[in-house]
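For this depiction, one protein chain was excluded, whereas all remaining protein chains were kept in their positions.
Here is subunit A:
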Amino acid sequence: MNRLKIISGHLSPAGSTDHERDLWGSTCGSGPAGSSGPEDVVVVHGLRTATGRAKRGSFKNTTPDELLSAVMTAVLKDIGLSPNQLGDVCVGNVLQPGAGALMARVSQFLSGFPETVPVYTVNRQCSSGLQALFNIAGAIRSGSIDLGLACGVESMSLRAMGNPGDLSSRLVDIDKARDCIIPMGITSENVAERFGVSREKQDAFALGSHQKAARAQSAGRFREEIVPVTVTMVDDRGEDRAVTVEEDEGVRPGTTLEGLAKLRPVFKPDGSTTAGNSSQVSDGAAALLIGRRAAVKALGLPVLGVLRASAVVGVPPDVMGIGPAVAIPAALEQAGLSVADVDVFEINEAFSSQAVYCVEKLGIPPEKVNPNGGAIALGHPLGCTGARQVVTLLHELRRRGRRAYGVVSMCIGTGMGAAAVFEHPGP
């Protein structure tokens, strides 16, 4: 930071002896954004699998522990770190029994991690992958660990949002409780109606997602963040076939507005939410290595991103899609930043209705939103998404080659929103 050095030099002038040194430099007390300290929580590296189309795609017969194991191994191998150094591993997952706690432990052994490394899972619905990062950051901040893996994985081919568990019959008597079991698609219709997001706007947004993802794919922009995984698929003839998956399967470069307009609403007869303007059901995993800056530096590891703020908020369950519109301002305030200071926003495209609403409500310039496409084109493997967005965001900021801020945010089923602010330090 040569410029900073030159200007800081003003405060300690060489050879100035004839007057009081009543100017001195001190660490700016304004906190997170811009400051750089040994206690910062930093992201060292992150990778993801390609997202497969659930039930029909290449991961349809792959158990989630295999996907998770692939990314965990790859992240550590890329930077040459032994898993012995990990203080903890947290994995976001939604659909597996017990949020995949057993699956995660099996996965670490598939990766050859020693038993001395602990692991657990977290489920905050669609934000689980990001929540895993928050959890590891929290453990670092409280001093209990120095380094950890934050991951997310979901196989929506093998599990569905079926069994809601054991719920009290009283839930029907309390509006908000009952709203929690509204299908997600209906919450999308609620947002579209209540906030006036037209079918045309939703389709246009969906088209944009596919176009941006297609451009990113053909330009090879995802190559450095995707770990190729070789898995077994049962093909149409019922035979096992080995296949190596390295490209996101959901992207449809040939998408047109006319094609999207022809699709019928899925959740309500006179509604606006269709299969084309909703996120896809997918399989995938992602992993990020997180550490305390001092420990990361001591190991000679690079800093890809710095966590500057984390916020989770609650919103009405029946319009859960507005989550980012509340979570993003909360996170920006924590970081002391405004929308104008942020270069890239990764806002999960659960549905076009809610994504469009949030972008417009916050006045975010559209070119800053999901520049490489979002869940409509890339898919939304529930527990994986939050971690996947961080991987894509930080790789994009690194490609741009200068210091910049980025935001990751998503809405959360049952009525919440989460957002995080990251800083990429630049070359």
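Methods note: a contact is a pair of C-beta atoms (placed from the backbone, for glycine too) under 8 Å apart; a residue touches a chain by one contact, two chains touch by 3 or more; residues count from 1.
As a convention for this text, contacts and distances are computed from a predicted model.
S.K.: Absent chain per UniProt: "Exosome complex component RRP43", "Peroxin-7", "Transcription factor bHLH63 isoform X1" or "tRNA intron endonuclease"?
M.R.: Spelling it out: the chain absent from the display is recorded in UniProt as "Peroxin-7".
S.K.: Tell me which of A:L95, A:A404 or A:A419 is the one touching the absent chain.
M.R.: Here the residue in touch with the unshown chain is A:A404.
S.K.: Can you tell me which of A:D78, A:E247, A:D341 or A:E360 touches the chain that was removed from the display?
M.R.: For the chain that is not drawn, the touching residue is A:D341.
S.K.: What does the interface between subunit A and the hidden chain look like in terms of residue numbers?
M.R.: 1, 3-4, 6-7, 9-10, 13, 15-16, 18-19, 34, 338, 340-341, 402-404, 426
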